[in-house]
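One protein chain is absent from this view; the other protein chains keep their places.
Should a chain be cited, it is by its letter among A and B, assigned in written order, with residues numbered from 1 in that chain.
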Amino acid sequence: MPPVTREEFDILAAQTGLPLSQAQKDTLFDVYPTLQKILTTAAAPMPREAEPSLIFYPEVR
Amino acid sequence: MSEISFEARVRATGLKPKAEDMPKLEALVKDMDRAAELVRGPRAYSEEPLSAFRLKKA
Partner (left out) sequence: MDAFPTIASASKAIAAKKLSPVELTKASLARIKAHDSALHSFLLVTEERAMADAKAAEARVMAGSAKGPLDGIPIAHKDIYNTADIRTTAHSKLLEHNVPTADSMVVKKWDAAGTVMLGKLATHEFAMGGPSFDLPWPPARNPWNPDHFTAGSSSGTGAAVAAGFILGGTGSDTGGSIRGPAALCGIAGIKPTYGLCSRAGVLPLSFTMDHTGPMAWTVEDCAMLLQAMAGYDPEDPASADRPVPNFTADLAKGAKGLRIGVIRHFFEDDHPVSEATRKGIDAAMDVYRGLGAEVSDVTLSPMSEYHAVGSVILTSEAYAVHQPWLKTRFNDYGELFRDRIALGAFMSSADYVQAMRRRRMLCIEVRDAMADYDILVSASQPGEAPRIDSVPKWGNLEKPSLTMPFNVTGNPAMSVCTGYGEGGLPVCMQLIARPFAEPMLFRAGHAYETATGWRGKRPALVA
């Protein structure tokens, strides 16, 4: 996952719809590379047929 | 949903559609945004999703 520029991050932040202050955006921008690393690790290559662990049951309980 | 341009939103996803496809894509995304807004409608704080994490078959 390529690093995001501040301009790109600001677009992502605007898309969230959250009322973020400048200081809050600064904090989240600082930690964003760590989040990207986590997202990349969680989505590391896996077999195309790998199923999620969530099961949908049409019979509502 | 946001005040940023559609072109900027597409850039942020990392996708690179053809320029001539952009108007159609923008219309589709607007439909999806409306659908997502409906899905987000008011619900109880503790309302559970219908799919569940299961260790064994029920």
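Here are some notes:
Heads up, the rule we're going with is that a contact is a pair of C-beta atoms (placed from the backbone, for glycine too) under 8 Å apart; a residue touches a chain by one contact, two chains touch by 3 or more.
This structure is a prediction, so every number in the text was calculated from the model and none was measured.
Looking at chain B, the residues touching the absent chain are 40, 42, 45-46, 48-50, 52-56, 58. Even with one chain removed from view, chain A keeps its contact list with that chain: residues 12-13, 16-20, 24, 27-28, 31-32, 34-35, 37-39, 41-44, 46, 50-54, 61.
As a convention for this text, only the chains that are shown with their structure count from here on.
Work out the mean CA point of chain A and of chain B, and you get 13 Å between them. Residues of chain B that touch chain A in their complex: 1-4, 8-9, 11-12, 14, 50-54, 58.
On the side of chain A, the complex with chain B involves touching residues 2, 8, 11-12, 14-15, 17, 53-57, 60.
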